[in-house]
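Every protein chain except one is present and positioned as in the full complex.
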C-alpha cells in the first residue's frame, strides 16, 4: 500500500475545503485532485493541479484563427480538426501537475521527455525510504528472442522464484548498508562519523522508489502518452502512462477522444506503404518483393493491415 | 481605448460566476482574472488563467529537499533562499496564461523568449483590425548618441509633428490598400477576385497590433521580466513587462519580493569587480588602470557603485 | 540579385582555403558551404557550418543500442529503422547553421519553431536595407474560397497590376520616410535630431527583408521541413524549405531518403481510417456514413487513397 494513514488524512484535508475561483474548472479533474492512483507495488500518480479544459483549447484556437473558425460547427469537431492537422499549440494551453512515486529505472526513462518541469526528491539532501519495486509473478518475463528491447514469456517456477529472491535480498542488503553507512552509530553502539548522503545513495539499486512533481502541457503529455502507453513501451512505465490516460480522459474528454483516435490508435504509413495500399485497393496482389519494402518493413506493414 | 463594450460585457460575464475548486487559489490573482490592463494606445494584458501560488513553490521545494527544509523557519525565508541560490525548478511549478494585445515590432522581440506557449492571431487566416501604435509625444525620442540601441532626448516640435504625421498617414494608407486588396469589390463597385490574406498582410507596417495567448512558467516569466522591465529595454516592451510585474506581485507576493531584491535590483560583479570592491573596502584607491578592467567595464562598475 | 560583388568575393575567399580537420566531413555539404542559394526576389539560404553526417547518426544509435544493433545489416537500414520507429535522438546528433535572408512575414512564421538558435539582424541597433519582397505574377494569388488559410487562382490582369503597384509604392514610401525620420538632416538641409532606430523601424512593412543565423539539429530541422515544405504551407516559406531540402539531401543522403519516404511522403491514418482500409481490403464497400468519419475527414481520407 503506497499511502500511509497520515498521507490519506492529508489528502482528505486538502479535499475538504473547496474555494471559489473564476478560472476554468474541469469537474472531471476536480474529482481526481490530490487522490492517489496506485501503480505497481508502491507507486502512485496523483493530480496536484491543472490549468484549462476542453473549452480552453477551443478558445486558444479561436484566438489564432479568429472568425475563421466559426465554420467548424462545434467544439468536438474543432478539436478533432486541430489534432488531425497537427496544430499543436492550442493543446499547449492546458497544463497538469502530477505527484508521481516511481522506481528509479522508470524515472530514468521518464526524464528523457525534456519539455516538462520537475522537482525530484533529493537523495543528496534527504534519506530515501526502504521501498523497492519487486515485480508480480506475471510481470517477470524472459528476454524476447525476437526483439532486443522486449519481453517474451513469463518466467517459469524455480527460475522466477530465484530471481525474486535475489531482487529482494539484494535490495534489502543494499538498504541495510545504506542505513549503516549513514548512521552516526556503529552496529556495536559506538559513534561514527556517518557517510555523506550524496555518497551513500550510490549503493542503492535502480528499483528503489523515488518521487517527483512533474508538470507538463497537454501537447507534450500526449506525446509522452503515445510513446509510453504504447504496447512496445516497458510494462513498468506503461502502467503509469495508462493511469495518467484515465485521468486525462476525465479532464479533457474531447481532446482525449481525438488523441485516442488519431494518435494512440492511428498509424503512420510510409510513401511506399500507402502506395501499396492504393495498389491493393485496385486489386493488385502486392508481395514483399513488389512492395519496395525491406522484410522488416513488410512484416510491420502486414501487422498494420491486420 | 482598447476594449469594445462587447468585450467589457464578455469580461464581466466571465467574472460573474465563481465556481468551487480544490486547487490552490491566489486571492490576489482572482481579482485580476480576465480584466484588461491597458498598455500603450491600443494594447493590453489580461490574465486568462494561472496555476499555483507562493505555497506551491514551497511545496515543490519540500518535495525535493524533504524533511531537510524544515530548518528554514518560514515560507518567505525558503523562497528567498531558493531565489538567492538559483534553485529555479520550484518556481517552474507556477504557470500563467496571458492574453496580450501588442504591436508587431514588440511581438517580434517578445517571441525570442522560447520557453513559452503561444497562440497568435493568424493573419493568414483572418483579417487584422485597423489599429496602429502611434507614440505619445513624450515617447518620441531621438537616437541615442552614446548607445547604438537606445534613445536620447525627446524630439522637438516640428520634427516630432512630421514623424507623427508620417507614421499615421503611412499606416492609414497601408491599411486602406490592405482592405482594397482583400476586397472582392473594386472601388468602382465591379467585382474582383480579392488577394489572399496571407499575401495582403505583407503590406502592413510593424506598428499594427496583433494579439496572442502567451503561457509561461514563473521561472521563465521572471527571466523575461528581468530583461524586459529593465531600464535598457525598449520602452514599448518595458511597459508591458511593468504591467505584468504588477499582476505577479499580487499573484505570488513572496516570490515577487525575492525577485525584486535578487534579480531586478541585484547586480552581477565580475571577479575583477568584486576584487576591486574588496580592495576598496580595505582602503585602497583603485583606478581604472589598476582595476584590470576596460574603460567600458570601469564606467559600468562606477555606475553600480553609485 | 541578392548578393553584392563584395559578398561574392567574401564567399569565394571563405571557400579558398580548406583546412585539415579530424571531424566527420560530409563531402556533399562542403560543396555548399558559404554559397548562397537564391530564394524569392532578394532572399537566400547559405550553409555557414555543419556537424556530423549519416555515419554520425549511426554511431549515436550504436551507443544507445550497443552490440544489439549489429543485426541490422547496414547503415541505410538502421537509419530507416530509426526514422520508422520515431527514434529521434540519433538525428539530433547532427547540427546545421544557416544564414538566411527572408521577408519579415516569413520570419514571423519561421521563428515559431522554438527549438533552434537564432541571431537576427537588429533593427534597434542597425539600419535595414531598402529591399522588399514583391511577388512574381504567378505567385500573386486570390484568397482560396474553400480554405481559410490558402490561395486560389492567380490574380487576373488589372487587379494584379493594381496590387503590385500598391505593394511597391507603399513599401517605397514607407522606406523613404524611414530614412527621413532617421536622418539628422531635414529635406531642406537643415539639421534635425533623427528618430531612434528602434522607433523608426515601426513604419516598415512586413515584406521588408531581414536576415539571421539559424542553427538547428537535424531532427528539429526535419520537423520544420515536414511542415514548411508541405503543399499546405504558404508558398513564400515553402520555397525556403525546398531550398534547404536540397542541401540536406547532399549532407545526409541516407537520412534524407528515409525522411522523404516516412515523413514527407508518409501519411497518418486515424484508427477509424485504418479500420476502413482493412474493411475495404476485405472487399467491403465502405461509405462515409459507414466509416464513422465526418465529411471533412472522409474527404481527406479519399484524397489519401488517391
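For reference, chains read A, B and C in written order, and residue numbers begin at 1 within each chain.
Operating definition for what follows: contacts are C-beta pairs under 8 Å (C-beta built on N, C-alpha and C of every residue); 3 or more make two chains touch, one makes a residue touch a chain.
Treat the numbers as computed from the prediction; the structure is a model and nothing was measured.
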item	value
Among shown chains, those touching the left-out chain	A, B, C
Among A:13, A:199 or A:281, residue touching the chain not depicted	A:199
Contact partner of the left-out chain, one of A:170, A:230 or A:284	A:170
Selected from C:3, C:24, C:76 or C:227 as touching the chain missing from the view	C:24
Residue in contact with the excluded chain [from A:9, A:55, A:156 or A:281]	A:156
Where the unshown chain meets chain B, residue by residue	65, 68, 71, 77, 80-81, 84, 86, 148-149, 227, 260-262, 264-274, 277-278, 280-281, 294, 296-297, 300, 304-306
Touching residues on chain A - with respect to the absent chain	103-105, 108, 111-112, 114-115, 118, 122, 124-126, 133, 135, 140-144, 148-153, 155-156, 159, 163, 166-167, 170-171, 173-174, 177, 180-182, 186, 192-199, 201-207, 234
Missing-chain contacts mapped onto chain C	14-15, 17-25, 30, 33-34, 48-52, 56, 59-61, 63-68, 89-90, 92-93, 95, 97, 99, 117-122, 125-127, 211-213, 215, 217
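FYI, only the chains that are shown with their structure count from here on.
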item	value
Homomeric contact chain B-chain C: same or different residue positions, threshold half	same
Inter-centroid spacing, chain B versus chain A (mean Cα positions, whole Å)	35
Between chain C and chain B, distance of the C-alpha-averaged centres to the nearest whole Å	28
For chain B, residues contacting two or more additional chains	118, 122, 125-126
